[in-house]
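Dumping the structure here so I can ask a few things about it.
Yeah, one chain of the complex is gone here, protein chain that is, but the others are all in their spots.
Labels run A, B and C following the written order; every chain starts at residue 1.
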Amino acid sequence: MLFENYNPMEKKMFQIMNQEGEIIEPDLMPNLPREVLIKMYRLMVQTRETDKKALLYQRQGRMLTYAPNIGQEAAQVGSAFVLEKKDWMVPAFRELGAWLTRGADLKKIYLYWYGNEFGSQLPEDIRILPVSIPIASHLQHAVGIAWAAKLQKKDEVVITYFGDGATSQGDFAESMNWAGVYQTPTIFFCQNNQFAISVPRASQTASETIAQKAIAFGMPGILVDGNDIFAIYVATMEAVKRGRSGEGPTLIEAYTYRIGAHTTSDDPTRYRKNEEVEEWKKKDPIDRMRKYLMREGMLTEEEDKTIALECASIAEEAFKYVEANGDIALEDIFKYQYKEMTPQLKEQMEEYQQFLKGRGEV
Amino acid sequence: MLFENYNPMEKKMFQIMNQEGEIIEPDLMPNLPREVLIKMYRLMVQTRETDKKALLYQRQGRMLTYAPNIGQEAAQVGSAFVLEKKDWMVPAFRELGAWLTRGADLKKIYLYWYGNEFGSQLPEDIRILPVSIPIASHLQHAVGIAWAAKLQKKDEVVITYFGDGATSQGDFAESMNWAGVYQTPTIFFCQNNQFAISVPRASQTASETIAQKAIAFGMPGILVDGNDIFAIYVATMEAVKRGRSGEGPTLIEAYTYRIGAHTTSDDPTRYRKNEEVEEWKKKDPIDRMRKYLMREGMLTEEEDKTIALECASIAEEAFKYVEANGDIALEDIFKYQYKEMTPQLKEQMEEYQQFLKGRGEV
Amino acid sequence: MAVMNLLQAVNETLRQEMKRDDRVVVFGEDVGYEGGVFRATADLQKEFGTDRCMDSPLAESAIVGVGIGMGINGMIPVVEMQFMGFVYPAFNQIICHVARMRNRSRGRYTVPMVIRMPYGGGIRALEHHSESTEALFAHIPGLKVVIPSTPYDAKGLLASAIRDEDPVIFMEPKRIYRAFKQEVPEEEYLIPIGKAKVVKEGQSITIISWGASMREVLKATEMAEAKGIYPEVIDLRTISPIDGETIINSVKKTGRVLIVHEAAKTNGVGAELVSIINEKAFLHLEAPPTRLTGFDTIFPLPKGEHHYIPTPERIVNKITELVNYLT
Partner (left out) sequence: MAVMNLLQAVNETLRQEMKRDDRVVVFGEDVGYEGGVFRATADLQKEFGTDRCMDSPLAESAIVGVGIGMGINGMIPVVEMQFMGFVYPAFNQIICHVARMRNRSRGRYTVPMVIRMPYGGGIRALEHHSESTEALFAHIPGLKVVIPSTPYDAKGLLASAIRDEDPVIFMEPKRIYRAFKQEVPEEEYLIPIGKAKVVKEGQSITIISWGASMREVLKATEMAEAKGIYPEVIDLRTISPIDGETIINSVKKTGRVLIVHEAAKTNGVGAELVSIINEKAFLHLEAPPTRLTGFDTIFPLPKGEHHYIPTPERIVNKITELVNYLT
């Protein structure tokens, strides 16, 4: 129903809660108890505070390149919130909120951005793939995981995240097409944050919306206000239902904005106007939910401050842990390349160890 | 207008002449004099006869792998007929009719399939790129040529041919997308012949039509009866007009059928029913035009026979020439790899020539 | 024992492995209903159903990329590239993910996939149908690269590849798909990946080759023997990781080496072999380890292809040259 009502050819954007935190589609508003709403809110705040700390550490030279999520928290948390433990998430690199929502340990996440591969070694029961940097390439994995679930009759769905820029890559089209042909339970979740580094959405594709691209692959597509956590939640829920009931894949375009830089190496003032950023700041997804919660009497100023402080200190603790435990052992470079080290790797490692030993460095 | 009337979301197929050679859309029928119609017809027959001879030679072991065009002549001739000398054609490997229409020498074409690179060395004034085998990869070149024309303000349009299978490749989507963004004068001409080797169209993509895929890239798409040379001619003409007037790219889906095998190495009886083939034979594009011409009094039985005989003998002569002149010189393997031979190539060639000399083979 | 050609051995092994382990799935272009353009997967869909042997859309990057996901979610995908010349659209997936997933995730996720592909020239084919670019894969850490040269080896190596928990590029020399038959045991057996095979012992010179070229090498060896030269012949079998030990043992004995491959010369696998030999057996060398290979050109269309692949005559010629080096 939802997907028929929001036919992508009509370019309507699905929204439940407006910029003021008012519910404008009460019929579609999910019926969630306060604890759940607060949990969602807290996850968004945790995401924001984690970003802020990371940016701070980065400026202090304690953290490396980092890709901030500011402005996109609703899209990330609202969508991942729908998934069950058994489901899979196949991320790109700007989905911190989704990682946290799925229960990934912040220490691992910071460890990754700290430059240590062990950051990607999540425990078995957290079904998140490692950060995938080659744009759009991981969408294929999401189709494969979903197809394998379907073939093995496992009740699992897969969500995969990517940006507006990613839709230009061949891998985007190929994976959408495959998912369409084999009706895999894949949710293609595009965070359209209006930019691929410096390139604006309009220069990326002439398609009127990204949601419309679904038509080329025979699946439903929907344009959703990405800063409205309820709309995101409901749209993803519907897509997950489709997946679970064998109806196949769905494309969700979460219309949002990257408030921060592309990464800490980027200077967005070179390519976009501050006014635009300010306009979008008014649509901040966290502010919006805060307004809603306060209006509904579910959150006080006091409680809100406490949440922010708690989240900030969780981030701080996690990073401290990482700084103290972030180094790697030499063998780890070699040990995981294959199940067993090849003779070449053994030889290379031993020769190097010998060299270090000769210099008293090991 | 045409593209609005045949909105791809409605799945209507554009047809001017029906299976019986009757004009069912007289308003859209192009106003072409008899000579032109006979020229078109002759090109289709030349294509058919060239195929038939090639298949014969192949069975006799005189010709190598060959990809026949039988059933697709209208799509090929009708579309290429619209182009001017200055325009470009970027083929895949199953467009014989288009090659001939653009004035490529049949000797060159046969030479290529005979296994000699000189077959791809067309004269400067014939703007056809070589056969491109990696599926969909050449679409990118078509966009580049068109973009270069636009940037250099040259009044050239580019047509590129590909099959239904090609639409699954990332390169298809990337090039369509680029053409949409930069509004290049590219005509994406899909010969949907219902199969990619053994894989039927329905297993290739869940998109309702291939024409619909245009929506994902912000350009018009149209579904055309690929066995109706007039509909193909008119649709391509409209697309070319768009290109020339700076309105950008167009996707044309020519709905047709591959009557023969994929190539001479293929046995289609393994994967498709004879009844299906027989059904499609009734829609033969050459028969259809013959019926039209005869009904209109533009062609007699006699004339028709003469045309077929002439075409067959042209093919025969061309092949005889190729058999007599098809060998290559050893240096040619080395000479064209770079503008100038690298020292490595020189050395390799000389060493080998030395070896041959030693055995009295050179 | 059944007598079969290399293609049948591949088909038979796929069948056996699919029976043995229902996590094994086979897919690729035309692989399902039609059973592959070479018929390597013939009848597998009939036997195991459309959930075990599937036709894919025409998209190599997806075939590999989707396979990665299937591997992560409990399956063992054995995918086909219709020809080696069509693997390049999948390079990003192979280099960035297939080869890296294990190390990237420190063992959390692995890709136990096999990527099969017919390769090599000599079948009078169109462009891109004659490629031998094993060296590209051999430079990528995280991949294993295996090439059989006989039906017997094809079975044992393919079974090992499928059971290997690391990704394996399995290249099938299509020139000899149907060239000869051999007795192949019906029961399962494994040939270890990472081990070369001394196919023929000798002492005059070590010849290293693999895949279809093994036949030319063995013919050349007979011709050399007629002249009183006794080559030791090594079939590399695994291109990556290379079995240095077997090679070095042989070179220490013979002091002379000829490497024969069909791929272009520059930066081919021959170069790596020469380097290993230098590094490990320098003082035993009585002549420069030498390569006889394809030219640094694209593989010619059929009218030129007979020039490209090293013939037994050219091999013998080189053998003689090397055996006479400085003596």
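Please note the rule applied: contacts are C-beta pairs under 8 Å (C-beta built on N, C-alpha and C of every residue); 3 or more make two chains touch, one makes a residue touch a chain.
For clarity, every value in this text was computed on a predicted model and none was experimentally measured.
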item	value
Which displayed chains the hidden chain touches across the whole complex	A, B, C
Selected residue (touches chain absent from view) among C:127, C:153 or C:235	C:127
Among B:9, B:38 or B:148, the residue in touch with the chain that has been omitted	B:148
Sole residue of A:101, A:169 or A:227 that reaches the chain not shown, by the stated touch rule	A:169
Candidates C:23, C:52 or C:104 - the one touching the absent chain	C:104
Residue numbers in chain C that touch the chain omitted from display	61, 85, 88-89, 91-92, 95-96, 99-100, 103-104, 127-128, 133, 135-136, 138-142, 240-242, 263-264, 266-272, 274-275, 278-279, 282-283, 285, 287-291, 295-298, 326
Residue numbers in chain B that touch the chain omitted from display	88, 90, 117-118, 120-122, 124, 129-130, 132, 134, 137-149, 151-152, 154, 156, 158, 170-171, 174-175, 177-178, 181-182, 332, 336-339, 342-344
Hidden partner chain, residues of chain A it touches	64-65, 93, 114-117, 131, 133-135, 137, 165-166, 168-171, 196-199, 203-205, 265-266, 270-271, 326-328, 330, 332-334, 337, 342, 344-345, 348-349, 352, 355, 358-359
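Basically, only the chains that are shown with their structure count from here on.
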item	value
Furthest chain, CA centroid comparison against chain A	B
Distance from chain C to chain A - Cα centre to Cα centre, in angstrom	40
Approximate Å spacing (C-alpha centroids) for the pair chain B, chain C	36
Sequence positions of chain A contacting 2 or more other chains	170-171, 174, 177-178, 181
Set of chain C residues in contact with two or more other chains	57, 59, 61-62, 89
